[in-house]
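Every protein chain of the complex appears in place save one, which is left out.
And then chain A:
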Amino acid sequence: MSENDMSENRVTRDGLRGERPGRDATFGNGMAGVDGSPRRDGGRGKRRRRGEELAVPPADFTSYYGRPVIKAPAWAPADIAGYLFLGGLAGAGSVLAAGAAATGRPATARAMKVSSLGALTLSTAALVHDLGRPGRFAHMLRVIKPTSPMSVGSWLLAAYGPLAGAAAVSDLTGLLPRAGSAATRGAALLGPGVATYTGVLLADTAVPAWHEAHRTMPFLFAASAAAAASGMALATGPVAENGPARRAAVLGAAAELALTRALHRGAGLAGETYGRGAAGRLLGAAKALGWAGAAGAALLGRHRAPAALSGAALLAASACTRFGVFTAGIASARDPRYTIAPQRERLSGGAG
């Protein structure tokens, strides 16, 4: 570092005195100006690297040329929103499998074990595929970090995966039935964690629509997982066994709809991204499919074809919910208003 040897230099009304004013340069005496306020505009939408148009509404906030403050995740929606859906389906499905096995519903139990194993396998593939360096996926298990939801999730999946796999393989082959039952119960205990930690995964970011709803997100994901898994049970289990699945479908779908509304309202200014654009359409579809699936399960679930259709609707509703939440978060990250305006309000409110 240079020495502090330039303090005699001044910028005066007659121009610069001395060659290098350096860090102690002084200037002006009227920087507050006439209006004294920073420029207020909605930002100007300029060229952006990824090509899409910024939808910056005119509002009382300032930004740097309308550019986003935070960076949106580069996660591929098919991989990560797909994983949110499949992870929920697998986790809640393991609970249904154990419940069905324990209450004399072996065909449903087997279907749900296979479903969970399949969903988990696809999940893992999607997660590895989304890595910038897929060959280094094993680095996920280098450390255990409670401050990293992704680390916690990796360890959860590492424990849950073998249990879900053993439960399905034992049921399908008839091998080691006692170990298979133990694995079924173990997967049912870890499954809810697999289904809900993903809510923390999204909320533990600076993405306004996700973080502002951090208390709601895990509950929504639990409900969405229940709706998806009961939908799968309705679609694949025999009608004679589907009493619990019908009730779980109604409960899960109703909770999913209610919690989506809570998410919308609880995320402050950024909550509006849940009602706009692609996210709004996805969540609208989730609502319609959820109602249809729940009504179908409740009223016509004792019949094979309506039960299967209702189950498919609930699966689709859960998938739409996850993709909708994901898409809304990306939109809220790309618009500087959702980052700046609430922070500015917090400062001016003085609440701190």
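Note that a residue touches a chain if its C-beta (ideal position, glycine included) is under 8 Å from a C-beta of that chain, and two chains touch if they have at least 3 such contacts; residues count from 1.
In this section, contacts and distances are computed from a predicted model.
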Inset, instruction - Using the UniProt record as the reference, specify the protein name of the hidden chain from among "4Fe-4S dicluster domain-containing protein", "histidine kinase", "SoxY-related AACIE arm protein" or "Isoquinoline 1-oxidoreductase subunit". - result: "4Fe-4S dicluster domain-containing protein"
Legend entry - Residue among A:R247, A:R261 or A:R281 that touches the chain left out of view: A:R247
Legend entry - Omitted-chain contact residue, chosen from A:S154, A:S170, A:T260 or A:T273: A:S154
Legend entry - Identified contact with the non-displayed chain, of A:A188, A:L263, A:L282 or A:A331: A:A188
Inset, instruction - Write down which of A:A81, A:V95 or A:A253 is the residue touching the left-out chain. - result: A:V95
Inset, instruction - Considering the whole complex rather than only what is displayed, give the residues of chain A touching the chain that is not shown. - result: 1-2, 11-13, 15, 20-35, 38-39, 46-47, 49, 61-65, 67-75, 92, 95-96, 99-100, 102-106, 130-134, 136-137, 139-140, 142-151, 154, 188-189, 191-193, 195-197, 199-200, 203-207, 211, 214-219, 221-223, 225-226, 240-241, 243-244, 247-248, 251, 329, 333, 336, 339-340, 343-344, 346-347, 350, 352
